[in-house]
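All protein chains but one are shown at their positions in the complex.
Just so it is clear, A and B label the chains in written order, and each chain counts residues from 1 on its own.
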Amino acid sequence: MIVRNHFKFTLFSLFLLTLSLFAFPLHANAETTLTVFAAASMTESMNMIAGSYKKSAPDVKIVYNFDSSGTLKTQIEQGAECDIFISAGQKQMNQIDIKADPKVNTKKLDLVLEGTRFNIVSNKVVMVVPKGHNPKGISDFRDAVTEKVFIIALGNSDVPVGQYSEEIYKNLGLWDKLKSMNKISYASNVKEVLSQVAAGAVDCGIVYSTDAATSKGVDVVAEAPKGSHKPITYPAAILKKAKNPEAAAAFVDFLKGPESSKIFNKIGFAVPAK
Amino acid sequence: MSVYVKIKKSFGNFVLDTEFEAENEILALLGASGSGKSMTLKCIAGIVKPDMGRIVVDGVTLFDSEKKINLSPQERHVGLLFQNYALFPNMTVKQNLCAVIKSCGRGKDTKEKLDTLLESFYLTGLENHYPVQLSGGQQQRVALARMMASDPKIIMLDEPLSALDSYLRWQVEKELTEILEKYKGTTLYVSHNRDEVYRICRKVCVINDGRSEKVSSVDEFFNAPPTLASALLSGCKNYSKIKKLSNDTVYAVDWKTNLKCSAHVPGDAGYIGVRAHRILPLSNKHGDLNKISCRVLEIRHDLFSVIVTVVPEDADPRKEFSRIRMELPSLEDDSLRPGDSMAISIPPEMIMPLRNRII
Partner (left out) sequence: MDWFPLYNSLRVALISTFFTFFLGIFAAHYIAKTPRFLKGLIDGVLTLPLVLPPTVIGFFLLKMIGPLGPLGSRVLEVFGFKLTMTWYSAIFATTIISFPLMYRTARGAFESFDSTLLYSGQTLGLSDTFLFWRVIMPNCKQGILAGAVLSFARALGEFGATTMVAGYIPGRTAIISTTVYQLWREGNDALAYKWVFINLVISFIVLTAVNMLENRYKQPVGAAKNHFDHED
């Protein structure tokens, strides 16, 4: 083939090269890959657990996707590859579990592998302020509606901790008042709430105790009043479309085991009794 | 108001090198397109800065590269009329004029000055028109009026008639000439049209390829142009390279013949030129001074004349200078055809010796 036009030839080769990047898998298939979608608040603990698991199952590669539970659920719904889903709220798991209340699972999705759903950890809700910077002396959830707080960062209603924040304030009878004062800075996930507080962009924020524990930029000033919210249990499940259900089941067993419990407790989670 | 210009500016390959002076007269800067005439005006106006030289107008130094003087255009008080008139399209005639009147005066008798201008330039009734609504001639008058309103020490016109259709030109030229005659100062008139120059200007400075030649009077220029470039610009069509034989005889190389000249042939003359309408077909009336035997190449009938192109028998018809062009009022011999022989005669007083370069 006589190449007449040098430019056209180069362009065509580039095109082929680009196509080939999508044609071939980037990794050898010698090891198994497990895809785990987990709520953002699980980041530190799940990473540590994966490191620990590598010692017992060296040929299993765990790939995480950390984000807000709502985003993860939407991605799963829209066909993303995933073996295990860990949500920071029952709502998101319910929305894809056919056994759940049809009022919550409005789209009648059946994505959860039967019998694999369990509560992996539970968490607490706390109020945080920028580290070493609490000039107004914020010390209570109820301070949000006073002049002690100009702006408070909350997760939006798609974020589990956001839903809990709303529940807490509703139970305190302060939700409508808080909204009317235009004080709420809505964040798309917990990490965003944390970074807004840590940067001092807001006066305080509401996050999980686990996040507060791992963040270097915030101080905890209050715990949610007793009974102001439903217990926060994190559901986990293997998905029906899991590519590696056996490997997934093995990992789930590890998650339920003593090594994982130690890590969870270190981070600040409580592990439900069996 | 006098003007003295001596400037040099280099633009890569092209070098502008002009020098001339004028005092209370209309001086033409005549040259082909791109020869640097407009650029010279821009330098005088202060829009372009020469690399070196001096520009003095009415005793005031506008530019001096050695003394590092370079006045801004606003400070120079010279008028420059652009080829496209440069009227502000977003302003009416009145606004165009008042803008200048106000900036020059204290604004006291603006109305009076405006009315005077409108009258002198035959613009009464057009004050509220926008330039786009005016004809070419009207636009030019507005531009002139506006220029005069700024009270310039000298005025410079850059090809003022080029933008007009030929049937308009005659009338506009007449008006322009009247206005220029009324103006007491120096006018620099840039053009590539020798006929305009002949009618409107008194002196001529030829600018050829960026270089200016010596200033001569219009008569001198047309009767006895000093150089080949001047002769070309003056409309002369016939040239031959020469070898000087004596003060009054030359050997025309391209025409392969000796010629006797009435004018003195200078030592550095490299060419001669003869105007097309000065060459005559040989006949009894004219004798056989400077006779050349030729062959007819082409006969063309123009509007009011006949153009016969011939080539001397011994010369090479492919060379441009070998061809001799004659403009006759009519053909005495109707049966003349290309290829026929024809003897011509060049009166000695019509031969113009030319130098190669500028003086």
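Keep this in mind: a contact is a pair of C-beta atoms (placed from the backbone, for glycine too) under 8 Å apart; a residue touches a chain by one contact, two chains touch by 3 or more.
In this text, all values refer to a predicted model and were calculated from it rather than measured experimentally.
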Checklist outcome for this item: Contacting the left-out chain: of B:59, B:89 or B:267, that is B:89
Item to check | Touch with the omitted chain, as defined above, among B:131, B:226 or B:353 | outcome: B:131
Checklist entry - Taking the entire complex into account, which one of B:13, B:33 or B:72 touches the absent chain? => result B:72
Checklist entry - For the full complex, which residue in A:8, A:54, A:179 or A:230 touches the chain that was left out? => result A:179
Item to check | Absent chain, residues of chain B that touch it | outcome: 42, 45-47, 72-74, 76-80, 82, 84-91, 99-100, 103-104, 122, 125-126, 130-140, 146-147, 149-150, 163-165, 168, 171
Item to check | chain A residues that touch the omitted chain in the full complex | outcome: 70, 151, 153, 156-158, 179, 182-188, 196, 199-202
